[in-house]
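First up is the structure itself, then whatever we jot down about it.
Shown here: the complex without one of its protein chains, the others still in place.
On to chain A.
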Amino acid sequence: MGKIPLSVRSTKLPVPLLKLPPASTTVQVSETEPLRALGSVPRHFRGAHDSRSSPSSFKRKKTASAVPPLLMAPQSVFQSRRLSDAKRDFDSLLLSSRRSSVSSPVRLDCNSLLQAFCNAGATSEDAIAFLHHMSLRAPSFSPDRSSYHIVLVHSCLQPCPGDISGALRALGLMVENNLPPTPATADLAVRSLCSARREDDACEFIRVLSLRHSAPPDAFTYNFFVRQLCKTRSLSTVYDFISGLHSAVGVKPDLVTYTILIDAVCRGKNLREATRLLGVLADSGFKPDCYLYNTIMKGYCTLDRGNEVIAVYNKMREEGVEPDLVTYNTLVYGLSKSGRMDQALKFLNIMTERGQFPNTVTYTALMNGMFRKGRALDALKLLEEMNARGCTPNECTYNTLLMGLCRAKVLDKGMELYGLMTASGMKLESGAYSALVRALCRENKVSEAYSVFDYALESKSLPDVAAYLPLESSLKLLKKIKA
């Protein structure tokens, strides 16, 4: 189905990046471990925050290189969240590092100490006071931008909606020390505010940054935030934000922003608004790309107008935009959903001719369509064809098959499939689950239905209530049949 461009997704970093660097060593940049070396560089990304940062802001801050070896503090260095305890611990650490510095020069990594103190649950006032204390005591340490970013992120993560005084204080300190905020500052603050569900505060913070500090968010931050707003707030809030930022500092929505907006309105089944947005898009001189076309196609699918996907596809070809795998998958999905199986199968061949090979998603969409048309056996044939072509069916495929087979009353095949699923520990989706339970009850196989119920709970496929209600209603149905 329609996918959103990579740059827009909230990026998850590959896991190796999140590993902590080995304690108490220099930053080893060896060829074999490039990821780990990269992971150890931007220190302020550690902690609760790092999984959400965009790759762009990562590159931006790949600067801090440690010349003298840093004494890495263990994450649990601070047992209490009290400022006085932290100060005392710091002083003793400082003393011990001075003593050892005769043999091997060791410098305390104050930023990671600050992060550790924040992680211990300090208030944002205490974090600032601790930073001040460290800069007074350790002469080699002067707070840099990352120190203030740590404080800023920490205060943004506090669950106190409507109060951005802590973040503003951190920002003020930064500016006082001749470190004007960069786009990275905006990015960090916005992402942390959003992860604490403080979208309104993020809105306010961006306004302050753009107006008073002339550091408007860059395209990544902007689009991330628009996406977040679309998810959590009403459309008018999103438009207010966009127009406000446009009139204040001239940040304009780009093609990605429009893709996000169109996707959001299609999710809300608001066709008229989507059409208007397409007009606006053309007026501002953007040429739709493949992602946008995919989003439009997906929109038609969610609006139950799968027929229209062909028109979008033709338009794409006219404009000379090369369809990708997602396009074809959406196309097949839309056609299957509206019951035009012949055409869907035709596109299966077309896509192969054009160098896009059907994958699991394509086949699952096709099977779904087959079941809609009541062609259960054709769907099973598709499974064979799929295996022959080297596509491995996934959980979604199995669930689709299970649901279809149970509804088509081919229960023996369904039970066979269910056996396969339980053997590999797959989860059941609610549709497949209720179809299976109903089919079993209809055949008076009550104890089997109970064991499916047990499996659903055991594999944590469904919450208790969602698993119980279909069972109860199916048993009621059975009683009616018997009576």
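Keep in mind that, in the parts below, a contact is a pair of C-beta atoms (placed from the backbone, for glycine too) under 8 Å apart; a residue touches a chain by one contact, two chains touch by 3 or more; residues count from 1.
FYI, contacts and distances are computed from a predicted model.
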Candidate names "DM2 domain-containing protein", "DNA primase large subunit", "Ubiquitin-conjugating enzyme/RWD-like protein" or "STE20-related kinase adapter protein alpha"; UniProt protein name, chain not shown: "DM2 domain-containing protein"
Touching residue (missing chain; options A:109, A:126, A:263 or A:429): A:429
Residue of A:264, A:401 or A:478 touching the missing chain in the full complex: A:478
For chain A, residues in touch with the removed chain: 403, 407, 429-431, 433-435, 441, 444-447, 450, 454, 457, 463-466, 468-473, 475-476, 478-479
